[in-house]
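Only one protein chain is missing from this complex, and each of the others stays in its spot.
As written, the chains take the letters A, B and C, and residue 1 is the first residue of each chain.
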Amino acid sequence: MRIDHYDDFDWQGLLDSIGADIAPLLTHGEVANYIPALAAVDPESFAMAFVNLRGETFTTGRASTPFSIQSISKVFALILALELEGEALWDRVGREPSGTAFNSIVQLEEDHGVPRNPLINAGAIVVTDSIVGHCGESTAIARLLAFIRKAANSLGPRIDMKVAESEEAYGDRNRALAYFMKSFGILKEDVPIALKAYFQQCAIAMSTVDLARAGLFLANGGTDPATGLELTTKTRTDRLNAIMMMCGHYDMSGDFAFSVGLPGKSGVGGGILAIIPQVGSVAVWSPRLNQAGNSLAGTQALQWFSERSQVTLF
Amino acid sequence: MRIDHYDDFDWQGLLDSIGADIAPLLTHGEVANYIPALAAVDPESFAMAFVNLRGETFTTGRASTPFSIQSISKVFALILALELEGEALWDRVGREPSGTAFNSIVQLEEDHGVPRNPLINAGAIVVTDSIVGHCGESTAIARLLAFIRKAANSLGPRIDMKVAESEEAYGDRNRALAYFMKSFGILKEDVPIALKAYFQQCAIAMSTVDLARAGLFLANGGTDPATGLELTTKTRTDRLNAIMMMCGHYDMSGDFAFSVGLPGKSGVGGGILAIIPQVGSVAVWSPRLNQAGNSLAGTQALQWFSERSQVTLF
Amino acid sequence: MRIDHYDDFDWQGLLDSIGADIAPLLTHGEVANYIPALAAVDPESFAMAFVNLRGETFTTGRASTPFSIQSISKVFALILALELEGEALWDRVGREPSGTAFNSIVQLEEDHGVPRNPLINAGAIVVTDSIVGHCGESTAIARLLAFIRKAANSLGPRIDMKVAESEEAYGDRNRALAYFMKSFGILKEDVPIALKAYFQQCAIAMSTVDLARAGLFLANGGTDPATGLELTTKTRTDRLNAIMMMCGHYDMSGDFAFSVGLPGKSGVGGGILAIIPQVGSVAVWSPRLNQAGNSLAGTQALQWFSERSQVTLF
Partner (left out) sequence: MRIDHYDDFDWQGLLDSIGADIAPLLTHGEVANYIPALAAVDPESFAMAFVNLRGETFTTGRASTPFSIQSISKVFALILALELEGEALWDRVGREPSGTAFNSIVQLEEDHGVPRNPLINAGAIVVTDSIVGHCGESTAIARLLAFIRKAANSLGPRIDMKVAESEEAYGDRNRALAYFMKSFGILKEDVPIALKAYFQQCAIAMSTVDLARAGLFLANGGTDPATGLELTTKTRTDRLNAIMMMCGHYDMSGDFAFSVGLPGKSGVGGGILAIIPQVGSVAVWSPRLNQAGNSLAGTQALQWFSERSQVTLF
């Protein structure tokens, strides 16, 4: 893409066309049902929001309705943990695609308890463990929430305690991952404490427009273009985008790179955040998922977004 | 990056600085010794070449010395196979990072003989099988070589038959991969015929400057900016760059994306090709390899190239 | 079991009762169809034969009809290879249950090309490679056949060349295993030569009564009780029986030990040989297989044989 092409681009027209074309897809796929609290959502919801570096916001669908961002929170947690712990964090979590499902434990055994990357569950638990270690049990998630609110420039993001409790009630697989890593010394905090924070982190809710706004600094080298706040460095931003590109969609990361061509992160709540460096940040939400656990309509919407605007990185 | 920043960039100065700084690294790492023909090279060779969209060429080191590009040929073979077979090729090779070593057979068993991506050995054998199927046994590799020469706008690229014979003599692991896929019906041609072509493909030799030039169309949406020849479509170019980004460095692809931030492909001959969309194409060569089988000095040189010019995609 | 209990046991009555009870099961399961030559057999065939240490023979069903013993030949090949190569054979094949399917290649990658045991395909190919190494390409299988004829005290056993050709025509998976091991230096002979012998070994045909007779020396410490010929030592006999117990039924070996309680080896031709140390040798044949690839009726017949005569080792 040539960035200057986008100065006068009709983003609203693009979003309107996607909103119109997506309707037939909203009845396909299945809403995540691994926790009851997620299954309660209207399955045919759809929203999309784009924020550019000038701070202009474009939306279609229910862009102000909060939803559970689930694993998308892993991106913000990773930035915060890097700010707190620095590059030493990479001693206990890798940055390679895993080639396996989001909750696989096989890779952990091969690699002596070190998760392949920070965007699969095991790696994200390490990241949360780091935040808890630096901020303390009682303030870790408050600190993360504050970070996200600052990035979104909004008080909208909050913890949905009903979802957090549901995560905790159905959290045995994550407990297995955590104790496994603990047995190798990769986790430093007590497992129940680290997991309590992790379950709350997964339960962060926010609107599609807030989510797009929260990702904007990642399109601008780490600095919020509207407020001027430096949330992280340029180098870390580049690297985060690289990690999202490589690992953001579990074992369909390659497919997302192939068809959308942007760094992104999906969550089982049906949200996806994608970054267009130097152009803007786009979020989409639609609860029904494809077989790999990514939003079915959301993935298609982003593919159209990329094709029709030609914003692919490649 | 902002592409217009690079109109007056001092590329030669950048390459000169890298050439000067790289010297102490040239004694680190080990030359590939899995085939005798590769071990014969001067281990401390170094070359780097950059070609921009205007067709300007900048070099440092032994940029005119031919070397064995080995797995880098997989990129050109993939483009040719897609031109010949179309998207049906994706029915028998995936596009996900493998998370395992370049010659692993474990993943093949899990996935019923379908290789995870076309840049690991198994996937590249499928690609070659496709070319042989469309061009015939006798002309397949001639066709591939012609494609590379056209891309490089040079008659320099050739098959090093001594290396090809060495590949064949030490090819039992690749035979195992090929017969395994054949048993699942993924390979269509006779195994010895497909492998004969594959071994020759691995033995393509060319200079660093020719290699950079041969990658230029991938930085320009599929069309050679100097000759105007359309070697492939814009969509296919985007997707190829995405595949290189995700899978170009075996089980260190994530690390390369993290530290260099560009689509690239390495070979055990010590070469690496990297693409900077809309800016240019860069190649590096240094025979000593790191533990993952990628050029040690070459990887560092590309990291400096990316950092100092700020050409990372992210 | 107390061995002296069996001096006056009514073996013929036992076999008659099994022959009568088995009829309803003969329509269950599927005949092996991985090679066409095997699929040509009458699927509802059934035969059982028992030979005791006195040399008395008892049969039911089509006990004189030859069938393809397939993997059961691995037992005789192993004894012969041990006689030829001695304990050094264990340097290149293990003796642990594999926990995976008969033709799995995953375990080979973990163990650097050394098969887990000599009764899975990869291990049996190593065994055949050893015989070829010691006897030469032209006489290896003739030597194995002579060994089996001596053990069976019969000229009945022969190579079914039609089956051998079918094995060769559909042998790509075994080629993959062989080249994989060759790449680690575990196989010593040329792969096509070792495999040609292996395919013929798999194609040995003999009757159920000859098969039971051929196993008799394994129930008598290595010496044929009728002829007095020492085919192998007592120690090797004990160990062979142990290996059959641990590994004789692929990933259902535990189930066979649990329900039958005897050392045994099955083949996809529908045959099973089981040894009752110091009592006798029993063979069964019925072509339809269960999901693990073992004779469905044959497994049940052996379970009844063991339960009704109380010959379990445990």
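Following the convention adopted for this analysis, a contact is a pair of C-beta atoms (placed from the backbone, for glycine too) under 8 Å apart; a residue touches a chain by one contact, two chains touch by 3 or more.
As the structure is a prediction and not an experimental result, all values here were calculated from the model.
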Left-out chain, listing which of the shown chains it touches: A, C
Listed residues C:S45, C:T60 or C:N117, member touching the removed chain: C:N117
Candidate in contact with the missing chain, chosen from C:G29, C:G94 or C:P157: C:G94
Among C:P225, C:G261 or C:G280, residue touching the chain not depicted: C:G261
Contact residue for the chain not shown (choose from A:L84, A:A176 or A:I193): A:A176
For chain C, the residues touching the chain missing from this view: 1-4, 94-100, 107, 116-117, 237-243, 245-247, 251-255, 257-259, 261, 263, 275, 277-278, 312-314
Absent chain, residues of chain A that touch it: 104-106, 108-109, 172-173, 175-180, 182-183, 191
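The rule we apply is simple: only the chains that are shown with their structure count from here on.
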Partner chains shared by chain A and chain B (touch criterion as defined above): none
Classification of the chain B:chain C interface as same or different, half of numbers criterion: same
For chain A placed onto chain C, the superposition rotation in degrees, Cα atoms, nearest 5: 180
Rounded Å distance, chain A centre to chain B centre (Cα mean): 32
Distance from chain C to chain A - Cα centre to Cα centre, in angstrom: 56
Mean-CA-position distance for chain C and chain B (Å): 48
Shared-contact residues (touching 2 or more other chains) in chain B: none
